[in-house]
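Everything below concerns the one structure shown next.
Not every chain of the complex is shown here; the ones you see sit where they belong.
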Amino acid sequence: MINVLVMSQSSPFDDLNLRDALDMTLIFAAVDQNISWLFSGPAVLALKKHQTPSTVGIKDFFKNIKTLEIYDVENIYVCEKSLLDYGLSKTDLLIDAHTMTFSEQQTLIKKQHHVVTL
Amino acid sequence: MSTLHIFSKPLNYYSANQLENLISLDDRVLLLGDACFASKQFKQFSDALLVLEEDAHVRAIKLSHNETPISYDEFVALTLTSTQLITW
Amino acid sequence: MARFVLSLHTPPSDHDTSQRIIKFANACLSQGHTIDAIFLYQQGVYHASTHFDLASDELQIGALWQKLSSQNINLMLCVTAAEKRGLDTSNTGVFSVAGLAEFAMLVSDADKWVQFK
């Protein structure tokens, strides 16, 4: 079992970046690797509650993010500073993600076999 | 005679552009898409930001008192009352 | 009534920009303005592909372009941008292949050129 970290830094509707990261996270869980997903910068906005993209015809991928726990993806991390930058608190988030300081993020990176930015 | 500056992403996407030096005081700033998340970051360019209402709504964003919601019809009208448009 | 030219610079995987240019175009038309062209440039040229395979809960961008084209809007794509990007220019659906010169002349006659990206 290897450790793989997906890092997201894009804003939620920047191309399909967040959805590509979601797919990558789910697939590594499916092939039984120890996957983690770290949200930082504007990517933290992808965890914001109550968004309704389907009202403008865009797929509601927030629904899929909510199901991560069902698929045993437990290592979801959010940059503490980025939440602050966008005025979000943990209760504004879709899922129960772990907040991380920068030094915790550095430690997380150092544990990985592979790190992918999407 | 005002220029309309249009953004669709948070400010960090435009950091190369030295925007603070290219946006005049009497210019207007319109936020679309993911830029709506980041209205605070754009306040430095204009006191009265314009925000595409539908895009803000989809993102569960409540507008504050000095952010003006804009419909698509108003967006079209805005382009016509601006002397220049810049989509950054 | 004003004359508009719109250009689209983002690929079809940018669903957010795609739905926005369509809505802007419809708002123009409903106010009685003219859209002289919607022009696909840069990564925007991939919108003219005829090979999308999308789930039903995805933005149905092909159907939206179809609907716009039925309102008699000139949907164009830049041929040199397309050839460099591997788009099949012999099969571009509702978009017609055009040169940059044609586009520049339309812009020169238009009141407003709005970029979508």
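Each chain carries a letter (A, B and C) given by its place in the written order, and its residues are counted from 1.
The criterion applied here is as follows: a contact is a pair of C-beta atoms (placed from the backbone, for glycine too) under 8 Å apart; a residue touches a chain by one contact, two chains touch by 3 or more.
Computed from a prediction, not measured in an experiment: that's the story for all the values here.
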{"item": "Subunit stoichiometry in the structure file as a whole", "value": "A x2, B x2, C x2"}
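FYI, only the chains that are shown with their structure count from here on.
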{"item": "Pair of chains joined by more contacts [C-beta pairs], A-C or A-B", "value": "A-B"}
{"item": "Rounded Å distance between chain B and chain C, as computed from the means of their C-alpha atoms", "value": "23"}
{"item": "Averaged-CA centre spacing for the pair chain B and chain A, given as whole angstrom", "value": "27"}
{"item": "Distance between the centres, which are taken as Cα means, of chain C and chain A, whole angstrom", "value": "33"}
{"item": "Residue list for chain A, restricted to those that touch at least two other chains", "value": "13-14, 56, 58"}
{"item": "Junction residues of chain C - those touching two or more other chains", "value": "16"}
{"item": "Contacting residues of chain A [partner chain B, same complex]", "value": "11-14, 41-42, 45, 48-53, 55-56, 58, 86-87"}
{"item": "List of chain C residues in touch with chain A within their complex", "value": "10-11, 13-16, 19, 55, 57-60, 64"}
{"item": "Residues of chain C defined as touching chain B within the complex", "value": "2, 4, 16-17, 20, 23-24, 26-28, 30-31, 33, 111-117"}
